[in-house]
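Taking it in order: structure first as structure tokens, then the write-up.
Removed: one protein chain of the complex. Kept in place: all other protein chains.
Each chain gets a letter, A and B, in the order it is written, and its residues are counted from 1.
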Amino acid sequence: MSSSNESIGAVPNLTDLGEKVQMPLQRFLSDYRESSVAVVSVFVVITIAIIAVFAPLLAPTDPYDLAVVTVADKTLAPGVIMSSGQTAYLGTDGSGRDLLSGIFYGLRISLGVGIGSGVIALTIGVFVGLIAAYFGGRIDSLIMRLVDIQLSFPAILIALVLLVTLGKGVDKTLIALIVVQWAYYARTVRGSALVERGKEYIESAHCLALSKRRILMNHLFPNVVAPIIVVGTMQTAHAIALEATLSFLGLGMEQTEPSLGSLIANGFDYIHSGHYWITIFPGVALLVTIVSINLVGDRLRDVLNPRLQR
Amino acid sequence: MNKLSHICFAALTAVLVSTTVSAETATIGIRSEPSSIDPYFHNLGPNNAMLGQIFGRLVDWTPGMDQMIPRLARSWRALDDTTWEFKLRKGIKFHDGSDFTADDVIFSFKRADGYTGGNSSFRTYTKGKSVTKIDDHTVHVSTKAPYPLMPNDMTTILIMSSDAKGSGGSENFGIKAKDFNKGTAAIGTGPYKFVEWKKGDRLVLEKYDGYKGPLAQPWSKMVFRFIKSEPARTAALLAGDVDMIDNVPTTDIAKLKSSADLSLSQGISNRVIYLHMDQQRDKSPFVTDKKGNPLSKNPLKDARVRIAISKMIDRDEIVDKVMEGVAVKAGQLLPEGFFGRSSKLKPEAYDPAGAKKLLAEAGWGDGFGLTIHGPNDRYINDAKICEAIAQMLSRNGIPTKVETMPKNVYFKRASKGGPDKTPEFSFILVGWGAGTGEPSSPLKSLLMTHDKSKGHGASNRGRHSNAQVDALVTKALATVDDAARAKILAQATEVAIGVSQGIIPLHYQVNTWATRKGLKYNARADERTVGLDLIKAQ
Partner (left out) sequence: MTVFIIRRLMQAGVVVLLMSFLVFSGVFLVGDPVDILISDEADEEDRERAIAGLGLDKPFHMQYLLFLRGALRGDLGESFIFEEPALLLIVERMPATMELALFALLIAVVIGIPLGMFAGFRPESITAKTIMSGSILGFSLPSFWVGIMMMVLFAVHLGWLPSTGRGPTTEWFGIEVSFTSWKGISYLLMPAINLSLFKLALVIRLARAGTREVVHQDYIKFARAKGLSGRRIVLVHVLKNIMIPVVTVLGLEFGGLVAFSIVTETVFAWPGMGKLLIDSIGMLDRPVIVAYLMIIVFLFVIINLVVDILYSILDPRVRLGEIRS
């Protein structure tokens, strides 16, 4: 083959480029630290994640145990003592749930749904995107047509129709959010993979007759990780906000196990009543979660890919 | 420049001042939009409320629904068991100037009875009745079997003009629903004329100067604005955009009460909120053991268990906490003051000890698990009530899960979501508004044995069945004498609810309207929002 010469010459390039693309952790950290807002956001996100994971240990009461929650405690102001003898530090909601516990558990559901749907969508998207980029041709154009069609419709509309069809509940919301998100990942992965595919090290790998699977997993995949991280963070925040919006439209979680979004939606009933805490506290928790995730994502984008600044 | 700022200022004040409404126009924010101006298109609360202002009925209810009053009919009486005579008022004119006569009554009956299309017909009230003209102002309505509810049924059929012209076609006398919606066929005898309907936005009515009748005409123009969102409706009143809102959310009542600029009107409704329990299947899908495993026996088939559940429910807490005091505890199908209710049945008191004892007697002393299903957008605080009931049962040894869903999904599953189109759920929350103002309709639909061919138990989603109840209700439906019928109906209720607890009544809904200061709404038991009941306070 005519390219045999080139391929021999290109082998050292393979390691060269690989190192250049994989940014050293230290440089990444020092770049990231330049923005103090972003640093604070990371800590906020970590705190929220800890709260979500350990909610059953941290929360003063179990807000989902109907034998304990009583409507007799409804709309207590922050600091008032509930009939169980415990203090409701952030007050109680319209069903008599301790709001602090409700927010802790709600964070668990919101983050769970946001991250869970993100991870599954990411897996599907990466798989599909890599296949499209690697094989090209008909497969690529078919997959990308599908992705384009889906992305041309607003996420909220697709999720809305899906939930109207499927009904309420954590599992259904998860499905809707996966369907909405996978295409973003597929497109991102395919885009970055295409750029990488054109690079010499992949061509060399071909010429070394490495198996297709190995090229996909060992060479293409690591190089599309950076954009996936960025898109993943943003998408998680987006998914959490979308879940809240769907709950507001009455298509989210079950009444007795509210996510942050449904807590806010329930709190809307009290918007004029002066029981401000029912709407404000879960709302603030949701905002802090989404904004800090987005700030982290924003910073990651700037650091990981300086060219990508919008 | 000066001029410009002047204009800007004027515009700004116009924006600000726009909130004060002209005294002659009433702007009313209502939750539910009617679906048509055609009076026979859809037997739906918002339609019946809105159209009752444009069209007249032969007989009408007082706002409290405790008494029937003459409207287009001057008087009525039963000539014998199967024939009723209605004398019509003279000198009444339709909005187009034509005279109201017996022909219009007959035309209206025919169009209602044979209505093609539409959503839920008024045939329920016209079926099996034949109307004959005696003279211009007398009609006879006859049935094959004795029929005591004739005047009640007449409170449902609106009378339209037989001269109304439509856009043609073979159905419904050539008058289509959209001919009414555009206004061309919307010709009634009511105190208000149809002006325009912008779907999703507003409906405008105008005073009919030629009106002669018992109803008041307090406004020269009435604008109904459709505001479905609960906080938005309250906000519109607080901002002064509307003079009145209906269906005030219970959560906002305390706040509105404290405002010096507003006043509230409340009226108990004919709607009872109650629970159905599966009494047909031996293995009921949502009755489990305490851990959630299926049971081979259905405890809900035992009347003692049903009574025990009723005793576990703290109705005071539901009324005080969930409904914010705006509801009345229920022990039967209709609240006090209505025809044919039992004087013996009282709301079940909260009695956990008594409930435990009954459960033990029935062999369920260790309890079992349940799931309660309910709608979340149909009745006042429906989902919250389900949750409170689950809390109460869980506290008392029946761990209960809650599943609520939008009414569009709920009712299909509750009626025929199971195998062979049977009800899917085991323990559900529903409401029933007795449009006829007496208990025969809920007894027939909810508590008589389900029988498709006879039309009995059409909404009996728990499939309660008691031969004694069936016999009593059948007898009542053929008894024309009011006093005798009232007694039988009360007796049937006592058996169906008191003895065998076929359903568990929770409370009667109380509806709340809020007006700006200086106005007053005569609250109605039929839950209708009618502009002419909005009056200036004395």
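The definition used in the following text is that contacts are C-beta pairs under 8 Å (C-beta built on N, C-alpha and C of every residue); 3 or more make two chains touch, one makes a residue touch a chain.
The shown structure was predicted, so the numbers you read here are calculated from the model rather than taken from an experiment.
J.: Just name the one of B:Gln67, B:Ser120 or B:Ser167 that touches the chain not displayed here.
T.: B:Ser120
J.: Consider the whole complex, including the chain that is not shown, and state which of B:Lys110, B:Lys178 or B:Lys329 touches that chain.
T.: In the complete complex, the chain left out is touched by residue B:Lys178.
J.: For the chain left out of this view, which of B:Lys90, B:Lys199 or B:Lys257 touches it?
T.: Hidden-chain contact among the options goes to B:Lys199.
J.: Residue-wise, where is chain A in contact with the chain that is not depicted?
T.: On the side of chain A, residues 37, 137-138, 141, 145, 148-149, 152-154, 156-157, 160-162, 164-165, 237, 241, 244-245, 248-249, 261, 264, 268, 271-272, 283, 286-287, 290-291, 294-295, 298, 309-310 touch the unshown chain.
J.: Go through chain B and note every residue touching the omitted chain.
T.: Contacting residues on chain B, toward the hidden partner: 11-12, 14-16, 18-19, 33, 35-36, 41-44, 116-121, 123-124, 176-178, 181, 198-201, 225-229, 231-233, 235-236, 238-241, 377, 406-409, 411-412, 415-416, 432-433, 435-436, 441, 445, 452, 455, 458-459.
Here, only the chains that are shown with their structure count from here on.
J.: In angstrom, rounded to a whole number, how far apart do the mean CA points of chain A and chain B lie?
T.: 46
J.: Chain A touches which residues of chain B in the complex?
T.: Chain B residues touching chain A: 230-231, 234-235, 238, 249, 251-252, 254-256, 317-318, 321-322, 376-377, 383-384, 386-388, 390-391, 394-395, 399-406, 409.
J.: How about chain A: which of its residues touch chain B in the complex?
T.: 65-67, 69-72, 74, 94-96, 167-168, 250-251, 254-256, 268-275
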